[in-house]
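Have a look at the structure that comes next, please.
What follows is part of the complex, with its chains left where they were.
Labels run A, B and C following the written order; every chain starts at residue 1.
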Amino acid sequence: MTVRFGVIGTGAIGREHINRITNTLSGGRIVAVTDVNQKAAREVVETFGLDAVVYPDDTSLIADTNVDAVLVTSWGPAHEGSVLKAIDAGKYVFCEKPLATTEEGCMRIVEAEMKHGKRLVQVGFMRRYDSGYVQLKDALDRNEAGEPLMIYCAHRNPDVDEKYTTDMAITDTLVHEIDVLHWLVNDDYQSVQVIFPKRTKRALDHLRDPQVIIFETKTGMHISVEVFVNCKFGYDIQCEVVCEEGTLKLPDVSGVVMKKEGRQGSTLLMDWKRRFIDAYDKELQDFMDSIQASGEPQGPTAWDGYIAATTADACVRAQQSGQRETIASADKPDFYA
Amino acid sequence: MTVRFGVIGTGAIGREHINRITNTLSGGRIVAVTDVNQKAAREVVETFGLDAVVYPDDTSLIADTNVDAVLVTSWGPAHEGSVLKAIDAGKYVFCEKPLATTEEGCMRIVEAEMKHGKRLVQVGFMRRYDSGYVQLKDALDRNEAGEPLMIYCAHRNPDVDEKYTTDMAITDTLVHEIDVLHWLVNDDYQSVQVIFPKRTKRALDHLRDPQVIIFETKTGMHISVEVFVNCKFGYDIQCEVVCEEGTLKLPDVSGVVMKKEGRQGSTLLMDWKRRFIDAYDKELQDFMDSIQASGEPQGPTAWDGYIAATTADACVRAQQSGQRETIASADKPDFYA
Amino acid sequence: MTVRFGVIGTGAIGREHINRITNTLSGGRIVAVTDVNQKAAREVVETFGLDAVVYPDDTSLIADTNVDAVLVTSWGPAHEGSVLKAIDAGKYVFCEKPLATTEEGCMRIVEAEMKHGKRLVQVGFMRRYDSGYVQLKDALDRNEAGEPLMIYCAHRNPDVDEKYTTDMAITDTLVHEIDVLHWLVNDDYQSVQVIFPKRTKRALDHLRDPQVIIFETKTGMHISVEVFVNCKFGYDIQCEVVCEEGTLKLPDVSGVVMKKEGRQGSTLLMDWKRRFIDAYDKELQDFMDSIQASGEPQGPTAWDGYIAATTADACVRAQQSGQRETIASADKPDFYA
């Protein structure tokens, strides 16, 4: 059986997923597309040689009985509406982050999905599919180094464009750590504090960069995440978990070690896409495989999307207040246990 | 367009490729299978839910006009016959190593392919698709460390079964280095010498293990390869190229670094399949993609299969003689340039 | 010329320094010793075969005209008195930490030394002599990675004895980072906050362990130091400086890399003495050499001892208050520039 996808939003990310499903992965096919820019939608069909209907809007695309699953890759504010319609139609949804732009919007999706009665939605938090994080998660789940007490992370980009604002350090960048860390250690966020160290001269004037976000979890774990989006030297993702019996560190990307001119070392990635390219492939393949195997996607859920939203909200408040802010997420429903 | 495969040989490797094409990769489909054990062939169709015809032999399978490409995964001595028939029928061939069990057999395939007039055959030397070797090749091709002078390799397995004999260290194990090294440095093998160091007590009595194989290339490069198939500690592939301006080392597989109980370190693979699993996927995907893109496979050629055969022959002679043996390969035809 | 030492305090650390000067280093000689336990002092003379006078107290030892320099290795509360007497007598002083147990005591020493008119005192902060920190300092001074913005440190011990209390995490453990970090980046501490993560079950009940101490410097740098004294796995000192153009990391202690039983890695030190044994040798050799070369010790000064005291005081207040505490050190006199 093939999963037949309708794609809502044929911008850059949408096209990448279309290419992935069409030319790299197994078990899926694009049968419908839509975009607010209809011309773009038609061009995508041509470019990738798709046998797909171009719809005028998400509503008509979702209504197509040939569409098994919807890929939501429109701009953020449009996500909630499309996801709710898809759930209403009983269609599977793979939704890029954010699930919705507000906590309340995420909760509406959660409630709709619970009302529907089985999981339909997977959120595009691809790090859970990165082989490094998977190995780290395995080691933690096997309790190899004892109970985790502290986590140190860094999320560093060489640079960002001028549209990137101080709060986007949370909503666009930190959001990946927000998702992956609570999954790693099976814990919930309790409170957050944001520290603004000395600014780098390499950032544009309107941007506070770097930032250090410090979480406390419900069980008392200490988590420190550096977000540094003008670090210049590379795209660098670090994560170390300090446990009661030892420490566990996310593997670095391996590369050819060269000795030359008095130095030894290897290249760093400059581009986030290459860092997680395998994870992007795996999250979509898993979405298709788990739908076929169990009738439900097994990846990050609508609830994880809700947690990301409430946590990010508190982080932005902490940026503004300079104080420790409480993260008041609702209790996790059994539905998502 | 979909590449329609006929599979000759549904043993372990055949089934893995069938699974890969059916459930992981994009652009291929199994439409026919055969095996000397017809029952096994039928079971494979059922297991993987294939829409495929079961043929009594390779001849009838190759004759099926629905078959675009043949996957040769039968036992070694049968390869040559199937490959020659496929070429004769103008079908594409993906053939697991060895291309043929003799130098002469390989040459007959080379000549048949040249007579046919375009490349049809790809040999299953997957290391060329491993991201580590690809990075190493890129660095060499960019001349990052100057001209290569020496290469040190190790090919270590935790253990082997009792059927593994001293010459299989060449034909089953070293053969991967034989293929990948001349590709890495664009050079040809000139002569070879085999040294038998002190035997490990962990090998069975009939087996000389470890072995060190020392090549000289046509341009004078020194290559040393350790084959150690009862090394116990892990599956470990090493390759370092010493050049005029510096050295380049194949990246190790990265893993979670743990500090615990007075040690820091990471796990090693114990299983060769996991080491090259991505490379197996990529070689077949590339076979399909390049056929579709250019009408010819772009991977290791029948000529590479011939080079592997002549080189392995000389290595086995060197095992027996204790002397430096000349590797008398024919000159490379322009067809394979 | 030989520096003739009088040693005040012949406990464990005193004996190590006596051994060092007598049997390892060049240019020094022990000519006098004293200890509140006179028997211990006499035994030391015998054990090391010293040609040294045993004095009843620090006053008489300092008065000995044969004594060029005083080594203060008595218990902490006695340091201030001995140091002040030595300065009064115009003798050089090598004083183990703490210089004095109070901020006011350190300031009295600073003022006495300034009044004397040249530097006499070196405080035993040995990390500045560790080759790793020296390399890190060199890289920072050469501005190799641009201006420093953030520092992440960890100070981990396998375990501590039952006398170790929560405030000793500051005064005994963190004090080494307090000294070495402001020296590394030529900055001063502005404020401090202490976070108590989830306690390890491996600590005794009276001890909060681990702790995370977060500094802001005068120029706005962010510094995070984990103190974890029951980490079990090893003695582990980490320091990474994130700068505007790149990052610089304190080298790990190198060790034999072993591959065995599916793992590769190296041993960690379990014992802090081995980690800094070379630094202990070098600090005393430098004390002697610089006195001979320039007439003044060149190592950590009485002012550094004062900074350590005021900073540690603020850290202990921050442990108790749970708030960010200001570090109100006096302005650095030109004398120590």
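Going forward, a residue touches a chain if its C-beta (ideal position, glycine included) is under 8 Å from a C-beta of that chain, and two chains touch if they have at least 3 such contacts.
Quick caveat, the model's predicted, so the values are computed rather than measured.
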Inset, instruction - May I ask how many copies the whole complex comprises, since the file places only 3 of them? - result: 4
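Here, only the chains that are shown with their structure count from here on.
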Legend entry - Innermost chain, where centres are averages of C-alpha coordinates: A
Legend entry - Same vs different contact residues, chain B with chain C, by half of numbers used: same
Inset, instruction - Rounding to the nearest 5 degrees, give the angle of the rotation that lays the CA atoms of chain A over those of chain B. - result: 180
Inset, instruction - Tell me, please, which chain's centre (mean of its C-alpha atoms) is farthest from the centre of chain B? - result: C
Inset, instruction - Calculate how many whole Å lie between the centre of chain A and the centre of chain B, each centre taken as the average of the chain's C-alpha atoms. - result: 38
Inset, instruction - Using mean C-alpha positions as chain centres, tell me how far chain B is from chain C in Å, no decimals. - result: 59
Legend entry - Contacts with 2+ other chains: residues of chain C: 232-233
Inset, instruction - Would you pull the chain A residues touching chain C in the complex into a rising list? - result: 145, 147, 149-150, 152, 154, 195, 197-202, 210, 212, 214, 216, 219-222, 224, 226, 228, 231-233, 242, 244-247
Legend entry - Parts of chain B lying in touch with chain A, wherever the complex brings them together: 22-27, 132, 135-136, 139, 144-145, 245-261, 266, 285
Inset, instruction - Could you pull out which chain C residues touch chain B in their complex? - result: 232-234, 236, 259-268, 270
